[in-house]
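Showing just some of the chains, left in place.
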Amino acid sequence: MNCWLSLQSEGSKAVPTMNMVQALNSAMDIMLTRNSDVVVLGEDVGYFGGVFRVTESLQKKHGTHRVLDTPIAEGGIVGAAVGMCANGLRPVVEIQFADYIYPAYDQIVSEVARLRYRSAAAFTAPLTIRTPCGGGIRGGQTHSQSPEAVFAHVSGIKTVMPSNPYDAKGMLIAAIEDDDPVLFFEPKRIYNGPFDGEPDKPAQSWAGHLLAEVPEGYYTVPLGQAAVTREGSAVTIVTYGTMVHVSLAAAAALDLDAEVIDIRSMVPLDVDTIAGSVSKTGRCLIVHEATRFAGFGAELSASIQEHCFWNLEAPITRVTGWDTPYPHAFEWEYFPGKRRVMNALRRLMGEQS
Amino acid sequence: MMSRLHIPVVPARPGEQPDFSYVKIVAAGACPRPPIDVPVLGTVPLAEGLIRVLDDEHRAVGPWEPKLDADTLRRGLRVMILTRTFDDRMQRAQRQGRITFYMRSLGEEAVSAAAAIALRDRDMLFPSYRNQGLFFARGLSLVDLMSQLLSNSRDMCKGRQLPVMYHSAERHIFSISGNLATQFPQAVGWAMAAAIKGETDISAAWLGEGSTAEADFHHALTFAKVYKAPAVLNIVNNQWAISTFQGYAGGEQRSFAARGPGIGIAGLRVDGNDFLAVYAATAWAAERAREGHGATLIEHVTYRAGAHSTSDDPTRYRPRDEFDVWPLGDPVVRLKAHLITLGEWDEACHTALAREVEEEVTAAWQEAVSFGTLNEGFRLDPSLLFEDVFKELPPSLRAQRDELLAELAERGQ
């Protein structure tokens, strides 16, 4: 079992509280400082600091030639970044919303993901593509999507999603240092605070949260390792991003001895940690925001079933967004909130083997 | 070593003096007006010039003067004032938390108003999110538009869309997309279909200058050129794309209209704050398209006087007072002054019109909220969430709907 709580940070002093925006900003700031090959580019990321302020003040600090505002052409941004890689740079690209990543899909699938393989490693694309994803902010169908599955299926690109400031910073540094391309999804609903899926409650902040204690200095959280966010023995909840917090809240509300696994990386997937847990608990609930059909939960379900079949005491269950576009007004009918997770857990615990 | 990369120059940032010296201005009346069947290269001077009709004394001058009657001019003025009034009111509604999001078109009202009036009612429009004037000009009910903003029980989008993503099949206006530029090749495809069917309706599409960098802009121009599609393709160059200056879309020392002749379609650069110029250019391009001479790319030079959207704060990235010194002025002020110069308007009429429009908007708002708002009295049936994904509800979605309805029953909704 790989647990992030054991990770060390290097040269860190006092441990201040950061929200995810600050943690991500700090990761880029550190990497721009440490490695002159790192450049940051994207729409509105420069002077303005990004529509979510994640690149705030980076241009001021590192200059207009290393933190670049770009034309509005996601395909062009990624295409140019691939060429920058071939010339020794390590671009960190921001796609303003994951909903707008599709114009870059060809460059990502056909070029970024294939370059090392097709050229037998003569050329590689060590770029990082950051993009805010997920709903819960009343953004409607073009500011709320969770398209991780359509990238996880593509061989040759790592796909990750942190769920808290500590991981966000450590994983982003790891992604920038990774020699493989990394698609870095940022669940925007929890940029400023954790969210347990109850929109009517006042917004929470990260202040006081254990995982918002983020060292100021350099540290990494390795990609490809799941985190056991809560230990338990009755059921395993496998989830990531915003839904980690919703799942924790649902388990707590039911006072259920649930083990909650934050997979953090979709590719590579830490099957050992997940399968170990499900083998122990015998029950598994998969929770994600994305639409269900052929979503990433399907792969989780299939893999877990393959590894844990003989230990399963009930069918693996999925709680996800419905199989519809993301609807503006029905956001809270759509979003897989605490109650939906609780209901699924109840059903799952009720199933007899 | 020092970087040699060219970084586009942004003339002024917050705290600096606004500087519009980069905007190439041409005197009103100075651009020639070629016949509608002029070869593409004949439009090069127009793509690099600036078609203007209203001069500094508010007179209509030169070959592009469209010779509109006063009623049409007054209609245009009314559409622009309605746009601005509606925008202001909805921005306030957003600040009050009654709607979740809004986008104004302050300062660019002429672009939509004049074009809609120059086109025929059956011509198909493919707007961006900042062309609300098209809907007003085509007479959509304010209550319908507001209901969309409110996602209420009368919402034309059945609660599925972010505010301002209107459509109107009846009035021949396509569904607005949140994804930039996608409507551009669609408009060309629509026009190709019209041509294939032998019909004389044409299409018109709009996007921002920032969006010209997207692939779809190129696809649209290529298809329009190859098939001579009867389309009017409009770039609204309002100088900004959120915080990104137009130089980042390729506007440094080059007009966007020049992309037209570059690829082989006509190009016109137009004073977008001059109602008469926009009208004249649109009418010329529409006739050219209708007569089978192909598409035209029109760049409307204007200025986004407001924030990008209610989520944006432009004082973070540009001087606060730029609009005051914008060299092409305010389209409402200019058309009003022209009408007054013509003796067809006065301050009293103007005040009365402003009041009338204000009342119309207020009345519409009262009616619209009576159909609910997102947070109060919202009554759209949640099963609508599952409809229209496909024409018929497949069994899987039926099951998901039932699961939701059970959950809602439990939640007490």
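Every chain is named by a letter (A and B) in the order it is written, and numbering of its residues begins at 1.
In this section, contacts are C-beta pairs under 8 Å (C-beta built on N, C-alpha and C of every residue); 3 or more make two chains touch, one makes a residue touch a chain.
What you see is a predicted model; the values in this text were computed from it and never measured.
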Expanding each displayed chain to its full copy number yields A x2, B x2
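We take it that only the chains that are shown with their structure count from here on.
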When the C-alpha atoms of chain A and chain B are each averaged to a single point, how far apart are the two points in Å? 36
Parts of chain A lying in touch with chain B, wherever the complex brings them together: 43-44, 47-48, 51, 63-65, 68-73, 75-76, 99-100, 102-103, 138-143, 292-293, 322-325, 327-330, 333-334, 339-340, 343
Counting only contacts in the complex, chain B reaches chain A at residues 3, 5, 7, 10, 13, 100-101, 151, 155, 157, 159-163, 165, 177-180, 210-211, 213-215, 241-244, 248-250, 311, 316-317, 374, 378, 380, 382, 384-386, 389, 396-397, 400, 404, 407-408, 410-411
